[in-house]
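Entry: subunit A
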Amino acid sequence: MKQTKNNTRTVKRFSKWVIYAHWMNAFAFFALYLTALPLYSDFFNWLYPLLGGPEMARLLHRFFAVMFILPPVLVLIFDRASLFHWVKSSFTWKKEDLKFFIAFPKEFFGGKANISKQGFFNAGEKLNSVLTIVCAGLLVLSGIVMWFPQYFTSGIILWAYPVHNIAFGLSVAVVAGHIFLSLGHPNSKASMRGMIKGDVNITYAKDHHGQWYDELVEKGEIKEDKSEGA
Partner candidate 1 sequence: MLEVSRRQFLMLSGATAATLAVTELGFDPHRAKAQSQKLKIEKSEITPTICPYCSVGCGILVHVKNNDVIYTEGDPDHPINRGSLCSKGSSIRQLFTSDRRVKKPLYRAPGSDQWEEKAWTWTLEKIAEKVKYTRDLSFKAAEDGMPVNRTEAIASLGGAALENEECYLIQKLMRGLGVTFIEHQARI
Partner candidate 2 sequence: MSYAKLVDVTKCTACRACMVACKNWNDLPSDSQAYGGTYQSHTKCDGKTWNVLQMKEYETSSGGFEWLFRHQACMHCEEAACEKVCPESAISTTSLGNVVIDQEKCVGCSYCTQNCPFDVVELAEYVTEDGETVERAQKCTMCDGRIQAGLQPACADICGMDAIVFGKKEEMKKLAEARLNEVKDRYPNAQIYDPAGVDGTHTFYLLAEDPAVYDLPENPKVPVSAVVWKDYAQPMGKALLGVTTMAVMTGYITNKLFNKEGHAEEGGQTDETDKE
Partner candidate 3 sequence: MTNHWNDIQHSDCMMVIGANPAENHPISMKYVQKAKAKGAKLISVDPRFTRTSQMADYYSPLRSGTDIAFMGGLIHYAINNNKYHKEYVKHYTNATYLVSEDYEFNDGIFSGYDEESRSYDKNTWTFQRDDDGNILKDDEMEHPRSVFQLMKSHYDRYDIKTVSAMTGASEEDFTQVAEAFCSTGTPDKTGTIMYAMGTTQHTVGSQNVRSYAIIQLLLGNVGRPGGGVNAMRGECNVQGSTDFALLFHLMPGYIGAPTVSEKHKTLSAYNENETPASGFWSNKPKFLASLLKAYYGDNATKENNYLYDYFPKGRKNYSHISLFESMYEGDIKGLITWGQNPMVGGPNATMEKEAMKKLDWLVCLDLWETETASFWKEKAGQQPASINTEVFMLPACGPYEKEGSVSNSGRWMQYRWKALEPKHDSKSDAWFAHNLYRKLKELYSQETSEAAKPFNALAWEFGEGEYPDVDLICREINGYDLITGKTITNFTHLKDDGTTSCGNWIYSGFYPDAEPGEDNNLSKRRDDRDTGMENYLNWSFSWPVNRRNLYNRCSADPAGKPWSEAKEGIWWNGEAWTGHDVPDFGVTTDPAGEGGKNPFIMLPDGTGGLFATGPADGPFPEHYEPYESPIPNVFSSMELNPAVHIWKGAHNRRGKFADFPIVATTYRLTEHWQSGSMTRNLEWPSELMPHMFIEISEDLAKEKGINSKDKVKITSARGEIEALAMITKRFKPYKIRGKKIHHIGMPWHYGYEGIATGSIANYLTPHIGDANTMIPEYKAFLCDVRRVET
């Protein structure tokens, strides 16, 4: 925990391994997205020359596929606790989480919502995580089948394509929302800091992750924030 000059207090949120993993994964995702886009729809065929032709696009896609799979492995090795914490909280759902979704649309479209207190991961993040984990899992598994069809039965191979396709569509939707909330939506912008520097403004923590904030205060890790919540 450190104090910034203008007295804005922050609290540690993510370890550097989580951050590395997140960005590596994010980068790989977009790279995968771009290298697959012309194959997804010939509307994007103009991308092939940029990618160096279909063969290169395919090669890059496979390269980035490895990059996409690597992050959880890295975290597993270097920061197991964070990984388990993330997975565990993502799949632990409580009543408050549901309330979050009732209030969220208003917040999303710029209104002021009264959102119930959220944990380390708020319900939105949890949903994002769950969808991300599921989609990534499907993408990876179906991708492996498509990459190495010789080891699978034709039924599995045939189904790998729609699965990859569906998971892709879903993950793009998830990612789009995720990005918007972290970049485009004014109320969540602060969270970007968490994924860059690893810490967040305490005010932000209080507003968006009330439960976590309370826990931190209770543990004495931070002092109570007196400023007005957003």
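Regarding candidate selection, all candidates are chains of the complex that A comes from, given by their letters.
Criterion: contacts are C-beta pairs under 8 Å (C-beta built on N, C-alpha and C of every residue); 3 or more make two chains touch, one makes a residue touch a chain; residues count from 1.
Computed from a prediction, not measured in an experiment: that's the story for all the values here.
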Can you tell which one of 1, 2 or 3 makes contact with subunit A in this complex? 2
Residues on subunit A engaged by candidate 2 in the complex (per definition of touch): 4-6, 8, 10, 38-42, 45, 48, 53-55, 57-58, 108-111, 149, 154, 157-159, 161-162, 165-166, 168-170, 172-173, 176-177, 179-180, 184-187, 189-193, 197, 201, 203-204, 207, 230
